[in-house]
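After this line comes chain A, so read on.
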Amino acid sequence: MLDFLFGQLVATHATFDVVTLSDRTTQALAEDPWLAAGYALLGLAGVGGFLSLLGMALIYVERKVAAHFQCRLGPMRVGWHGMLQSVADAIKLLLKEDIIPDRADRVLFLIAPVFSIIATTLGLILIPMSPSLQVVDLNIGVIFISAVSSFGVLGILLAGWSSNNKWSLLGAMRAGAQFISYEISVTLSLLVVTLFAGSLQLSEIVQSQQDGWWIWRGHIVGLVAFFVFLIASTAELNRPPFDLPEAESELTGGFHTEYSGLRFSFFFLAEFINMFIASALAATLFLGGWMPFHIGGLHTFNGLMDLIPPGLWFAGKTTFIIFLIMWVRWTFPRLRVDQLMRLEWKFLLPVGFINLFAAATLVITKLYFFPW
Partner candidate 1 sequence: MAVKVSTLDERIKLTDSADSPLDTQEYFINMGPQHPATHGVLRLMLKLDGETVREVIPVLGYIHRGIEKIGEHSTYRQFVHLTDRCDYLSAMMNNWAVSLMVEKALKVELNDRIEYIRTIMAELERIQSHMLWWGVLGMDLGAFTPFLYGFRDRELITDIFEETIGCRLTMNYIQPGGVMDDIHPNFVDRVKKVIEYAKPKIDEYEELLSGNVIIQERLRNVGVLSADKATSLGVTGPVLRASGVPLDLRRVAPYGVYDKVNFEVAVGSVGDCWDRYWVRIEEIRQSMSMIEQLIDNIPAGKTMLMKPAKKTVLPEGSHYAQLETARGILGIYAVSDGVSDKPVRIHMRSPNYNNVWSADEMTRDSRIGDLVANVSSIDIVVPDIDR
Partner candidate 2 sequence: MTDEASPDNKQPESTPPPAPTPKPAPASPAPAPQAQEEQVEKEPELPKLVVDVCATIGELKPYASESDTPAVEVAPADLVKSLTTLRDNPDFAFSMLMDHTAIDRIDDGQFELVYRLYSISTLSMLLVSTKIPRDNPVIPTVCEVWDIAEWQEREVYDLFGVLYDNHPDLRRVFLEDDWKGFPLRKDYEDDFMLTLDVDKLR
């Protein structure tokens, strides 16, 4: 954990030594099973703690940012400037009565939020937050992420269906349609980056950007892919202006109308962590992840940039994209159902396809911006 902050101060790129917790576990398994179990437990606890802490922090930030967009102060009572408001809310949610509607499908109603949070966690473990802070580094990382992120909609569909509430069902159906549609665009823009990087492994994708981020190097293509990814993943996150599955002014609360207490907080947490994952992914794929900002050839500048620890680079880039998503949320109104579908199938999808072809051409001709 220490080297997350200080360890890579004088990192010489090309020789990053990525040792993840899962790697350590695998190594230790042969010699000392207890150590392996310790590593695994540490990983689990780390992910769990990180999940809830990150969720609470994001909720606080969202409330503060929203408040200042709206000439308000936001939470101010609990702790200094309301820092502990999320903690208080979490306690409140934990202590609340867990209401299960009388005519609901009990089993599905209970497990639906768990589906959501599991999908989120699975996505989170793949994110390379710094050279040494990554739980698992799968060689099919990109595919894995896009697979598990579509797993989350299962929780939403089940929640809406099992609530036995017409509003919930409407919300769930909207969510299903929306996820299936926008998943395509997300994948198309992920493919652009994998084409560029020549790898599906997230750590390698990060490494491949040491001469320049993909958003720059791919001429316009990278930029277009980045924006398509941002729009489509905002839609996948159910965040305004694409929050139709919840759409509180239309569907009262959509798929989680009937949820309360802990189970509601699972959905809530999953939504915010998903936002983090999407932002982190965007940062990793397009903005170089934890890679410092380098301009090919300028060694002095690059050296100075290397002084900033990679963890901070990653955090900064992710925060920027999270802020962008929040900014959009607190500015724009919501689209209508058919307009949402039109945007995907008639605009984003063709653009994504053309962009993919352009990326392929670019890769074949090796016409990158920073060819050295």
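Criterion applied: all candidates are chains of the complex that A comes from, given by their letters.
What we mean here is this: a contact is a pair of C-beta atoms (placed from the backbone, for glycine too) under 8 Å apart; a residue touches a chain by one contact, two chains touch by 3 or more; residues count from 1.
Since the model is a prediction, treat every value here as computed from it, not as a measurement.
Asks: Only one of 1 or 2 touches chain A in this complex; which?
Replies: 1
Asks: Give the list of chain A residues in touch with candidate 1 in this complex.
Replies: 66, 69-72, 166-167, 170, 174, 240-241, 243, 247-252, 330-339
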